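Sharing a structure, written as structure tokens. Questions coming.
Just one protein chain is left out here, and the rest sit where they should.
Think of it as A and B in the order they're written, each chain with its own count starting at 1.
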Amino acid sequence: MIAETTLGEIAATLGGDLLGEAALRVTRIGPLESADAGTIAFLANPRYASQLAGTQATCVIVAPASAEAAAARGAAIVTPDPYLYFARLSQWWAARVRPLPPAAIHPSAVVAADAQIAAGVDIGPLAVVESGAVIAEGARIGSHTVIGRNARVGAGTRIAANVSIAFDCVLGERCIVHSGVVIGADGFGFAPAKGSSGPEWVKIEQLGAVRVGDDVEIGANTCIDRGALEDTVIGNGVKLDNLIQIGHNVRIGDHTVIAAFTGIAGSAVIGRHCLIGGAARIQGHIEICDSVTVSTCTFISHSIKKPGNYSGAYPFEENASWEKNAATLRQLYPLRQRVRALEKKIDPS
Amino acid sequence: MIAETTLGEIAATLGGDLLGEAALRVTRIGPLESADAGTIAFLANPRYASQLAGTQATCVIVAPASAEAAAARGAAIVTPDPYLYFARLSQWWAARVRPLPPAAIHPSAVVAADAQIAAGVDIGPLAVVESGAVIAEGARIGSHTVIGRNARVGAGTRIAANVSIAFDCVLGERCIVHSGVVIGADGFGFAPAKGSSGPEWVKIEQLGAVRVGDDVEIGANTCIDRGALEDTVIGNGVKLDNLIQIGHNVRIGDHTVIAAFTGIAGSAVIGRHCLIGGAARIQGHIEICDSVTVSTCTFISHSIKKPGNYSGAYPFEENASWEKNAATLRQLYPLRQRVRALEKKIDPS
Partner (left out) sequence: MIAETTLGEIAATLGGDLLGEAALRVTRIGPLESADAGTIAFLANPRYASQLAGTQATCVIVAPASAEAAAARGAAIVTPDPYLYFARLSQWWAARVRPLPPAAIHPSAVVAADAQIAAGVDIGPLAVVESGAVIAEGARIGSHTVIGRNARVGAGTRIAANVSIAFDCVLGERCIVHSGVVIGADGFGFAPAKGSSGPEWVKIEQLGAVRVGDDVEIGANTCIDRGALEDTVIGNGVKLDNLIQIGHNVRIGDHTVIAAFTGIAGSAVIGRHCLIGGAARIQGHIEICDSVTVSTCTFISHSIKKPGNYSGAYPFEENASWEKNAATLRQLYPLRQRVRALEKKIDPS
């Protein structure tokens, strides 16, 4: 679907200083480098300011520092934070080109008689809402999604198709939950018992649930386990990418962002405003303070008490070279001892 | 739901020596440090015995060595293995606070006419049981779960919502399968064929299936692929966490426990009573003997023939320091050669 609009309408809705004709039409938002006539683009990083001259975009969203250069080549919208402006433009745009169908409970959905469904709730085809569940106003439940017994879904929260929300779990307001997400499966807890040839494992029932705050986004196929004795807690404004694993009893502070494939083991506590890179691993029972950045592929094996950037990925190289270096790594400690011995021989003082 | 009970009832059901009044009431199981009146807690690790004095718990489950200290502050249940006692208590508790609804086949489920459904089987809303499937007594099939053609589900096995069990696959008795699990998707097998610009890939049909033993638990969104020629086999009592990948033809020995995000490549054979840490990787076509512990984030690239603990995670550090060390790692083998040269110069004998 094409959403034709004018620069004037955009500026009237989202603000910013429009340099250029309000009547100019745009039909898509696009990247600066592949923009053509009809495209509105943005320049978020002044490093790429040189791309301004060459772009075919009808309009470029820029910061004040780039206003002159942008205007020299065509229309511009000047705003202190072009990237944030772009985010808001994308939301306004999506609401125009992808209007939600009117809310309704599809006749094929299976909704328990005692579920509480507020006004304006949308329940898709073949969704299941179990006994005692509470769905607040304006929430949307996708096709095939299951809302378990006594679970609660906050106002305006949108849940995609094929999601599983287990019993007693709570989602806040305005959350977005993507397909394949599993909230409230059992945490992984077992007590060893003596078996005939070694330990066997006795299940510890997971008696807690999951509580998710407001404005949380949860990516496709991500899992958040229910707590063992108390709840697993996801703070407000947390953003989780796809295929993340959150163990039981984990607590994640407000406005922390976690990229795909990251695993957080049981009872870890993550602060607020952290940025956790993709495929990071957080050890169980540790604490990470506020405002910590963890790089991609980094395994955090103990608590972090100081804000900052932490890394621990193995550097890649051509295979032949890696083979030699990796093999030597197994001799690294003895190598240090050899260096120490040499130092002593040369300077025995 | 609150499950009020008495210490007397707990001890009568699960055993242990009750020190204190049998009539004392408890309303929840909780951690020692956040316990309040009405809480029954446990002390599994004698290292935390100092927490006994300060806890508000009504009753603490302890080992004989801590009996005196526990009784000095209130009621106690004394048992040789408090953690195991806690596990059994959690199971008894869950059965009280979360009684399963009576088994029934929901009218919205789609069950093939020739599927064999034993007595007391529960089939949730919108589940699908395909032709020739066999569901044994007391099994529970969650909403939206698909049991494929000729698949078999053992007695008492509980399968959550949105699970996919493909044709011909077999689950044993008393298994627990969480949401989003996929059992019996095709293993990843292709033969290269010469294409115009490089190899193209011809599918090898996966003619085996998956056989899962008794008392196996399988975490949310975990995948177990069907075998290429023979079956993929999961032993009895195996516990798999969330988001695990088990490749085709893998065999996992009884009572092995595997944490989240671990990937086991095709045709690997894992022994019994192993503990495989989170995000571990097991190379294909290798063997790991019984009683091996693999640490988190460790890549097992060749067979292990000796029980023990094996590790291989990159240590994290502050980013600036990591950058220097990681860059140097690419020069590690030459560094060793330089040390060797120094050693020869200093001690040329």
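Keep in mind that, in the parts below, a residue touches a chain if its C-beta (ideal position, glycine included) is under 8 Å from a C-beta of that chain, and two chains touch if they have at least 3 such contacts.
Keep in mind that this is a model prediction, so the values were computed, not measured.
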Absent-chain contact - pick from A:Leu243, A:Val269 or A:Ile304: A:Leu243
Which of A:Gly16, A:Gly30, A:Gly138 or A:Gly198 contacts the chain that the document leaves out: A:Gly30
Positions on subunit A where the hidden chain makes contact: 28-31, 34, 81, 83-84, 86-88, 90-91, 93-94, 97-98, 106, 108, 124-126, 142-144, 160-162, 176, 178-180, 217, 219-221, 237, 239, 241-243, 254-255, 257, 259-261, 272-273, 278-279, 290-291, 296-297, 313-320, 322-323, 326-327, 329-333, 335-336, 339, 342-343, 346-347
Those residues of subunit B which, in the complete complex, touch the missing chain: 110, 126, 128, 130, 144, 146, 148, 162-164, 166-167, 180, 182, 185-186, 188-193, 195, 197-205, 207, 221, 223, 225, 228-230, 243, 245, 247, 261, 263, 265, 281, 283, 293-295, 298-301, 308-315, 317, 321, 324-325, 327-329, 331-332, 335, 338-339, 342, 345-346
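The criterion applied here is as follows: only the chains that are shown with their structure count from here on.
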Distance from subunit B to subunit A - Cα centre to Cα centre, in angstrom: 25
